[in-house]
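A single protein chain has been omitted from the complex, and every remaining protein chain is retained in its original position.
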Amino acid sequence: MIWPIDLAILTLVVIAGIGALMVKDLLGAAILFGAYSFMMCLLWSIMGAVDVAFTEASVGAGVSTVFFVAAVFRTSRRTKD
Amino acid sequence: MTDLISTVVAKYNYWIYITLMMIGLYAMIAKNNLVKKIVGMNIFQTAIILFYVSIGVKKGATIPILEHGHGPDVHHVVHAVDYINPLPHVLMLTAIVVGVATLGVALALAIRIYNNYNTLEENEILTQVREK
Amino acid sequence: MSEQYPALLVIVPLLSALVISVAGWVNKRLCFPIAVAALGVAAWSSVGLLFRVLDEGVIVYKLGGWSPPMGIAYYIDYLNGLVLPVVSIVALLNLISSKKIVEQQFPDKAGPFYTLYVLMVTGLLGIVVTGDAFNLYVLLEIASLTGYGLLAMGEERAPLATLNYLYMGTIGACFYLLGIGYLYIVTGSLNMVDIARLLPPLYQSKAVLAAFIICMVGVWLKMAFFPLHAWLPNAYTYANSASSGLIAPLMTKVMVYVMIRLILTVFTPKFVFNTLAVHDAVVWLAVIAIVMGAVLALKERNLKKMLTYIVVAEVGYMVGGAWLGNRAGLTGAVLHIVNDALMTLCVFLVVGNIVYKIKGYAFGDLKGLFAKMPFTMGAFVIGALSIIGVPPTCGFFSKWYLILGAIQAHQYGFMVALLFSSLINVVLFFRVFEIGFYEPFSDHEGHEHHPAVMAEAPLTMLVPLYVVAISLILVGLYTGDIVNHIVQFVIPKGFM
Partner (left out) sequence: MKIIGLIIVVVTGALLIYAAADFPAWSDPASPASTYLSPYFIEKTMEETSVPNIVTAVLADYRGFDTMFETTVIFSAGVVCFFLLRISRREEEEPETRYYRHVLTGVTIQLKEGYKIPPSADFERIDAVWTPPDLIIKTGCRILIPFIQLFALYVIAHGHHSPGGGFQGGVILGASVILFAISHDLRTAVRRMSEKLIGILCAVGVSIYAGTGALCLLLKQNFLDYSALAGVLHVDPITARSHGILMVEIGVGIAVLATMIWIYNNISSAGRYRQGL
């Protein structure tokens, strides 16, 4: 494991997570959440959890984001916080 | 002081998981928008998964798929120290699935609420409820 | 076949849920009989298991043939041997009663409704029967997810109330998962018995302490223990009565069972009551829960919501009893799981009948109800007396043990809270009786009808109601046998 990469991804995970919660547009939040999941997936593959990372890539970054986008499309993008 | 720094560095995965978890928890409690709360819920769940995956990491070990699985030397001796602990991975596969299932249900509920009240902001919904 | 009862108990409902789901696409009328048959088999095997436990002691069933701690195992001892029949029988009775409600409210969705119903019972039975800490989490999520689905189908406000429940429930389940993770990191095991074996040298560890606190908070969130109860009243009130009749009696009770299981089996009483010694504080929390539940119930002008606050207060009874840390208190808590499940079922079935006929459950809708629905209200009186704690109904006996435990533990606050809450319950229920008995019946436009025409609920709703009402008295009369043959073996040796 190369620790600078590890640290960089950990930081990115936190930034993407905060970003998903801060951005004032639900579609943006959905996409940032996808980025968060994908960073998480990278982190887990660095840690050697290949099966978990694979699942997260397909579920978290893939299908979950699609669900979010579909739900936002059916409701509204507006958010006050 | 060096003691403190070494503990901080040695367990930074744990600190990050706590940070993420608290971000998610705060969003679930304090955010006003229902979908934002759902995002927070997912961050909260993935933070716990990160914690479990961190338990499984083992220095100097490789991914938990046996080499020479089939072939002439099938029966060579496997040393446990060479492979990462697979059990947390198994548990977390289940947890990820539970996460996406909860997400689906939560979004379905959010859509139903939007159909009723035409907004996703919790305080606006509550005002509408009180007016009735 | 009887050695496969533990597997059948969970597998038969699971497979039947799948069959129901397919039947929903083919012929909707098949769903209900299959569901009844499935829960009937589950009830049969749970009673069979109870008698086997009485004969042979603890039953261990290895799933997949792997012996624990490698694989997952079921442990059936006196505690879950007692809770299992309660869960399956309560679910079966409410299922029979729910047929008409489903036909009235969402006839098109009978297929998914019965699927979710049976799946939820599968989850609850699984929670009670499993001996693996992580397996419990998965089953907990099944019970919760299906529960959200069932509860959200109701009045206009139901989805919002359920979404709040979902947030809280997810936090609770995740806390439980995290606590298990903490135990796993220090012991390396997931099997409850095995964890208990590995824990004693680690009693001083901060991680174990944190694991205990996190698990408890998670379970308390799920069971709506004060001050974490905020989600419960709305979620249960606005749901349809078929779902609230299943979830209100069982979900909180099963979570109380999980709490007692964690205390007795995983962390062991030695750690909880000797090393940790915070039980006084928790009992005081329970006192506040009971008092607040009673006071908030008093404020409501709405029968169903009033009952949900009583559920909150009853959770306080059980948590307090379990944390008294003595034999009588724990006996009372375990007994109260059984009794409260039956009592809550009884009153919620009554609400179901009222809603079915009157389409409302505010106090204003209850006028003249004794004349209109005499049989339903007759059962309501029995249920109410039991919640108040009047002998010979079962509510009296569990309360008796709880008070006995409180005196032995010198927790007079808890004793006073129990008596206070009984008093409030008297006020609450007699207020309902008064409205139902004396005030003349009027329909929604305010036209008064004299005399009120009898319009009783159909027989499929009355029969389950009367089975419960009579069982309230029977359980009360046989409390001594239940305590002597089952409950006293629940309590580990050396427990005061």
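In order of appearance the chains are A, B and C, and numbering begins at 1 in each one.
We adopt the following convention: a contact is a pair of C-beta atoms (placed from the backbone, for glycine too) under 8 Å apart; a residue touches a chain by one contact, two chains touch by 3 or more.
Everything numeric in this text was worked out from a predicted model, so none of it was measured.
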Quiz item: Among the chains included here, which ones are touched by the excluded chain in the whole complex?
Solution: A, B, C
Quiz item: Hey, which of C:S46, C:N94, C:N135 or C:T308 is the one touching the hidden chain?
Solution: C:N135
Exercise. Could you tell which one of C:S88, C:N164 or C:S189 touches the chain left off the display?
Key: C:S189
Exercise. Would you write out the residues of chain A that touch the absent chain, in ascending order?
Key: 50-51, 53-55, 58-59, 62-63, 66-67, 70-71, 73-74
Quiz item: Please identify, in ascending order, the residues of chain C that touch the omitted chain?
Solution: 4, 7, 11, 14-15, 18-19, 21-22, 24-25, 61-66, 69-72, 108-109, 112-113, 115-116, 119, 122, 126, 132, 134-135, 138-139, 141-142, 145-146, 148-149, 152-153, 159, 182, 184-190, 198, 205-207, 209-211, 213-214
Quiz item: Which parts of chain B are in contact with the chain that was left out?
Solution: 7, 10-15, 18, 21-22, 25-26, 29-30, 54-61, 63-67, 69-70, 74, 78-83, 85-91, 93-94, 97-98, 100-102, 104-105, 107-109, 111-112, 115
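Heads up, the rule we're going with is that only the chains that are shown with their structure count from here on.
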Exercise. Could you draw the chains as nodes, link the ones that touch, and say if you get a line, ring, star, complete or other?
Key: line
Quiz item: Per-chain C-alpha centres versus the global one: which chain is nearest?
Solution: C
Exercise. Go ahead and note the Å separation of the Cα centroids belonging to chain A and chain B.
Key: 11
Quiz item: Where the CA atoms of chain A average out and where those of chain C average out, how many Å apart are those spots?
Solution: 37
Self-check item: Two or more partner chains touched - positions in chain C
Solution: none
Practice problem: Give me the residues of chain B that touch two or more other chains. | Solution: 88, 110
Quiz item: For chain B, which residues count as touching chain A in their complex?
Solution: 12-13, 16, 19-20, 23-24, 27, 31-33, 35-36, 39-40, 42-43, 46, 49-50, 53-54, 56-57, 61-65, 84, 88-89, 92-93, 96-97, 99-100, 103-104, 107, 110-111, 114, 119-121
Quiz item: For chain A, which residues count as touching chain B in their complex?
Solution: 7, 10, 13-14, 17-18, 20-21, 26, 29-30, 33, 36-37, 40, 43-44, 47-52, 55-56, 59-60, 63-64, 67-68, 70-72, 74-76, 78-81
Quiz item: What part of chain C is in contact with chain B in the complex they form?
Solution: 134, 138, 141, 145, 148-149, 152, 156-157, 159-160, 162-163, 166-167, 170-171, 174, 177-178, 181, 184-185, 190
